[in-house]
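Take a look at the structure set out below.
Every protein chain except one is present and positioned as in the full complex.
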Amino acid sequence: MIDDSRPIYVQIAERIENDIIEGGLLEESQVPSTNQFASFYQINPATAGKGVNLLVDQGILYKKRGVGMFVATGAREKLIKKRRELFFEQYVVSMIHEAEKLGITREELTKMIQKGDKIDE
Amino acid sequence: MNKVIEVNHLTKSYGHHTVVHDVNFSLEAGKIYGLLGRNGAGKTTVMKMITAQLFPTSGEIKVFGENLYENRSVLNQVCFIKESQKYPDIFRIADVLDLCSSFFPNWDREYADSLIEDFRLPVKRRIKKLSRGMLSSVGIVVGLASRAPLTIFDEPYLGLDAVARSIFYDRLLEDYGTHPRTIILSTHLIDEVSKMLEHVLVIDDGRLMINEEAEAIRRRAFSVAGPSKKVDAFTVGRETLSREAIGGMAQAIVMGDLNSKTRSQAKELGLEINPVSMQQLIIHLTNHNSQRKAAINQ
Partner (left out) sequence: MNPVLKMHMKYKLIWMILPWTTLLFSFAVNLLIAVLVNDKGGLYTGGVASIFIFMFVAGITIPIQTFPFSLGLSVRRKDYFLGMMAVSLIVSAISAAILSIFSFIESDLTGGWGYKIHFFSLLNAFNTNIIWQFGIFFILLTHMCLSGFIIYSIYQRFGRSGMLWLFVLLVLLLTVLSLLFTYFQWWIPIFQWIAHHPNLLVLWILLASCIYAALSYLLLRKAAV
């Protein structure tokens, strides 16, 4: 569920992003209403609206007057591009920091990545 | 005018004992407000004065721009459900609801019936024979179904279990979505309601301590944990709310926004950074043993 780590509206926006990336919300399909988000997560509707508007500003969602919010065409591609840029900073850098702390060498790290890849299959 | 409530220099004293000290605030229409603070901090007294059930010693209160006292057209727009709300013993739940339909012009009978079902209330049972939780549920039904433009809930869930409280939050948010109005939730169960609030007022010892957006309060403090020496190095020159140590490790709650600069500084020291929940923050701010209190009180 929603936690206190970051602003709630940011977390709402991220959840919608994840849903689009994972294919739960298809392009040109309707997004749940602000009130539905508010009831589901037990958060203030204004906060949910702020999260949705964040994505509208980025062109991920768009508003159809009197109907509701829809996922824009090309939204998924756009999000994946953004997340890829974040991936290095969020995951790789912190992994390397932790590895250094534990004295894991680069070779060991590479091996681990290869091993993890196999587990996933 | 978009102000639902305006309170200026509100003070209430009993003899030499002052329970509300010069409180000032104004509330805007259509938001969910939280009125938070410890028991006995003066929350109920403030709300009773807003609804003219109690008379201020001094100060001015305007509700929907008018004086609410003996003003029927404004009173009609206000529904205040207090923990200690009295219901006549001989009434059945059905009688209470029947009367509420004439007390409140926006009363929605169908909605009240559906809430009665949600809370599994026995409408034929007399008030005298209801459990504490059922009595609280009656208050919640009245508060929601009244659809009053200003609805105030003061600790509305005494005796209610987590399931019933969750039903309350769900129904409140649903109905607020379809029938926007100004809602004040007064409670000490901050964790449960903090995410529903748009704006928060904290009253401590009869004084208004915090009056700001909920999102801003969440960013007022964070906690750092790690080796004691490094924690101390980090907290130098920073406003610290609390510091606890165990073995060689320490954890401190630090006031201030968690910007990228502080974040990287903590990272360099190898400290772990965690958010502080609204409840934790308010507990620390209103803990009277805290020496830092005066410094934080703005």
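The letters A and B name the chains in turn, as written, and every chain counts its residues from 1.
Quick note on the criterion: contacts are C-beta pairs under 8 Å (C-beta built on N, C-alpha and C of every residue); 3 or more make two chains touch, one makes a residue touch a chain.
These numbers come from a predicted model, not from an experiment.
In the whole complex the chain that is left out makes contact with B. Contact with the chain not shown here comes from a single listed residue; of B:F80, B:F153, B:Y169 or B:F222, that residue is B:F80. Annotation: of B:E6, B:D22, B:D95 or B:E174, B:D95 touches the absent chain (contact as defined above). Counting over the whole complex, subunit B has residues 48, 51, 53-55, 70-72, 75-76, 78-80, 82, 85-91, 95, 98-100, 102-104, 142, 148 touching the chain that is not drawn.
The rule we apply is simple: only the chains that are shown with their structure count from here on.
Inter-chain spacing, taken between the CA centroids of subunit A and subunit B, is 32 Å. Across the complex, subunit A is touched by residues 31-32, 166, 169-170, 173-174, 176-178, 195-198, 214-215, 218-219, 270, 274-278 of subunit B. Of all the residues in subunit A, the ones that touch subunit B in their complex are 2-9, 33-35, 38-39, 41-47, 101.
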